[in-house]
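Starting off with a structure, shown below.
The complex appears here without one of its protein chains, the remainder shown in place.
Chain naming follows the written order as A, B and C, and within any one chain the residues start at number 1.
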Amino acid sequence: MVKVGVVGATGYAGEEVIKILVNHKDARITELQAVIDKEELFSSIFPAFKGKVDIVCKKPNPPEMAKNVDLVFLGLPHKVSMELAPVFLKAGKTVIDLSADYRLAPDVYKVWYGIDHKDKENLPKAVYGLPELYYDQIKKAKLIANPGCYPTSVILGIAPMLKEKAINIDYIIADSKSGVTGAGRKPDLALSFSEVNENLKAYKVNEHQHKPEMNKILSEVAGKTIDIIFTPHLIPMNRGILSTIYLRLNKKLDTRAALEIYKNFYKGKPFVRISDEGKLPQIRDIVGTNYCDIGLKVTGDTLIVVSCIDNLKKGAAGQAVQNMNIICGFDETEGLL
Amino acid sequence: MVKVGVVGATGYAGEEVIKILVNHKDARITELQAVIDKEELFSSIFPAFKGKVDIVCKKPNPPEMAKNVDLVFLGLPHKVSMELAPVFLKAGKTVIDLSADYRLAPDVYKVWYGIDHKDKENLPKAVYGLPELYYDQIKKAKLIANPGCYPTSVILGIAPMLKEKAINIDYIIADSKSGVTGAGRKPDLALSFSEVNENLKAYKVNEHQHKPEMNKILSEVAGKTIDIIFTPHLIPMNRGILSTIYLRLNKKLDTRAALEIYKNFYKGKPFVRISDEGKLPQIRDIVGTNYCDIGLKVTGDTLIVVSCIDNLKKGAAGQAVQNMNIICGFDETEGLL
Amino acid sequence: MVKVGVVGATGYAGEEVIKILVNHKDARITELQAVIDKEELFSSIFPAFKGKVDIVCKKPNPPEMAKNVDLVFLGLPHKVSMELAPVFLKAGKTVIDLSADYRLAPDVYKVWYGIDHKDKENLPKAVYGLPELYYDQIKKAKLIANPGCYPTSVILGIAPMLKEKAINIDYIIADSKSGVTGAGRKPDLALSFSEVNENLKAYKVNEHQHKPEMNKILSEVAGKTIDIIFTPHLIPMNRGILSTIYLRLNKKLDTRAALEIYKNFYKGKPFVRISDEGKLPQIRDIVGTNYCDIGLKVTGDTLIVVSCIDNLKKGAAGQAVQNMNIICGFDETEGLL
Partner (left out) sequence: MVKVGVVGATGYAGEEVIKILVNHKDARITELQAVIDKEELFSSIFPAFKGKVDIVCKKPNPPEMAKNVDLVFLGLPHKVSMELAPVFLKAGKTVIDLSADYRLAPDVYKVWYGIDHKDKENLPKAVYGLPELYYDQIKKAKLIANPGCYPTSVILGIAPMLKEKAINIDYIIADSKSGVTGAGRKPDLALSFSEVNENLKAYKVNEHQHKPEMNKILSEVAGKTIDIIFTPHLIPMNRGILSTIYLRLNKKLDTRAALEIYKNFYKGKPFVRISDEGKLPQIRDIVGTNYCDIGLKVTGDTLIVVSCIDNLKKGAAGQAVQNMNIICGFDETEGLL
């Protein structure tokens, strides 16, 4: 039984981690912390947890939390995580960080986040927590950089073709559509109901901070430098990311052959499901689950990939727990089915 | 041609006033002001107004605006309006205030808004801008207290029965459901998409600040003190208020007879429409319009009234322009059909 | 281990029963039937069940299903259930019927559903499956009339006050707001996205077919004939019912005292939660759960009750499984937490 703490317990990702752990047979939540006005029962802040998580949510105090946990989930804004993680690591605890702070090399981090990285000691030891690609490293990790939501959907949608060397790596387009929880729980006019509802927009076109993360991992997979074109869109729904990816084939492949490649690549991976030929996944198939569903269609020399995840599950909290399961030697799917 | 200014031009109500005035043949917008970071073209802030409202939106400066307008709409939070209105009134300008600042007696105001009223000089002169009840006073007004959205839908739904003395005034229940724009344009976690969407809640049950406003006007209509029960609910939609009102009849009336009373009461009122027997209005019938649609059903000695308005039109900006039309001697419906 | 069949497996309620049973440790789905074009894997129709429910969904054939189940859930339209249930009952199987067919006396049924009841033999033996009121009868039942969604939320919100004889039974108002899944999965223009979204309406005002069901049960609880006023509304959200109930107190009670009555009444009932004083439940607290959350507010001699359920869980499938658990002697909450 692993003792678990969550910092940032009141954010969407933190809340979701807690929701998963409530039903996890090998983990027990012992500590919750968040930036809140007053310390009170977590179930008082979120009545849905009444009778399930009746422990006090405290204000952030990492040294205090470190005394009573084996492993900690950090559901914090970037720039904040890298200030807290070292405290836990120094105390010998395992850290699964859901922010972007440990996903990029320090120079790239500075370019995209505008400040110097504050934990250069631990940064090189961080493992990118995408189990479908980095399972062996995750097994031994003390610090997990849990992937971003967009990168999870895009990388899983492209990786098999890169491994197969079957596509032109110079022209990869990912057109992603995300629900609103992807932006976090915060007061923000741009995220208010009346602004988002009955609206739709592209934003940060090819300038989103998740782009360098995709480039880094895809380049590792390909063994060559990749720079994709990435357009995120905000959709009036709570949860889910659907990425439509356009790849140019450099081999003759039909849809069936492409599906075969994906099925082989993800054989034995419990959370990636490949759609049958002629079918494509949609958000309702995966919402509330930790699955990444992928469908394919070849037309001429173009492969169109549709990749769907729940941004709070496989795109954040679910994947974080999947990482915990691997690190702790639990069944990879425990709490996630 | 009346020269019009709008303070609070970037709020939902202010924006809606401007949208209406663009097509108004007797009014011209000459000045726009709002609390903004930098002064720029209004059409730059709201691209939808490109080619239509290409004048600069300035920071609030009432004395400056007063030089160049005949009439001003104040689309401001309560407590702010009563600080600005006197400037315009002193300069001889007509003021249509969309906040709650001029709707209540000073003692009641203090109870509900927590501070002393700051403009006791003008407060007694304010006319409640509900044309279906106060047309003659509005005609001569220099200061309009434009009604709240909930009160407009509830008062119009009850007034005919009060006049008819056909109901028990001791037990009036108004169960109102409102879209989210009713709460104004502001960063507020409780109004964020992910909190409102797929959710529904009652709030401020019988404690909403619009309740004393309803009580005051309904009491004036009845000639007796009325204290209603009022429960507002927040609905995941942008616009519209539907109030379901439960009245106990003290006379024998069927639905047809009740409809007759309402039709007579609102005869000649261009913006109230009474549904045919067997039909009830819904939000889609009135959204985007200045109509208040009212349907009735008698069951036993209970009269159920369904009253629908667009909270930004008849519940705010549309009614404000209707008031302007009456004051200025324009066709009451100009710009509103 | 009980062997379970579901007829109407592709409707919202049927699908939800299956979703719950997937994680139920004492029940195993052995048969699925539905009105479908061709028989295929259930997980082929609903990809979300891939790897979880990979059995074939067949066309309706009760005698065939009866051979291989101990208990059957009927997620069918009314008028259809009463034609199929007898087949299972005759074969000695337990039937939990989610339609309205076994909830009303035959004469009342005829009035509201327009046809003679077709199974007058079994109708008198049916037990109303609201465990908070009929636990002992449910324990011994072979045929459960699973409650409607509106009645569940309304009856649970009123019953404690009736038992306490603390309210005027002649004037009970229930103003209910429901998400769209409450209407079932079917092609219907009135339920299409563009008609429901950004809309809101009252419908079947005091004429909804769930009204006689409420009247029947409330009258049983009160020991006197009750005829409530009931207005349902359609809300643009997928799931959830919030009922705002207005009761006139005939005793002096404040909110705290009223809460005490409700807490006592529901003591030991695992799926009813009473909100703390000053708080009211909202849909997001209960969506996806089998809870009925109830909050209270006394104002003068009026008690306002807010009662929330997930219409597909406590309002249909969850309650159905709760009934199965009681009948089969399982933990009442198995599969439902």
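As a working rule, contacts are C-beta pairs under 8 Å (C-beta built on N, C-alpha and C of every residue); 3 or more make two chains touch, one makes a residue touch a chain.
Note that the structure is predicted; figures quoted are calculated from it, not measured.
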item	value
Touching residue (missing chain; options A:Ala105, A:Leu189, A:Ala202 or A:Ala257)	A:Ala202
Residue of C:Val2, C:Leu123 or C:Val196 in touch with the missing chain, whole complex considered	C:Val196
Listed residues A:Pro86, A:Pro106 or A:Pro236, member touching the removed chain	A:Pro236
Footprint left on subunit B by the chain that the document does not show	46-48, 50-52, 198, 273, 275, 279, 281, 284-286, 288-289, 293, 337
Subunit A, residues in touch with the chain not shown (by the definition above)	171, 173, 175, 177, 179, 195, 197-203, 205-206, 227, 229, 231, 233, 235-240, 242, 244, 246, 248, 280, 282-284, 287, 297, 299-300, 302, 304, 306
Touching residues (missing chain, whole complex) on subunit C	12, 179-181, 185-189, 191-198, 236-238
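Throughout what follows, only the chains that are shown with their structure count from here on.
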item	value
When subunit A is superposed on subunit C by its C-alpha atoms, the rotation angle in degrees, nearest 5	180
Between subunit A and subunit B, centroid-to-centroid distance (C-alpha), Å	45
Separation of mean Cα positions, subunit C and subunit B [Å, integer]	39
Shared interface positions of subunit C, touching two or more other chains	198, 284
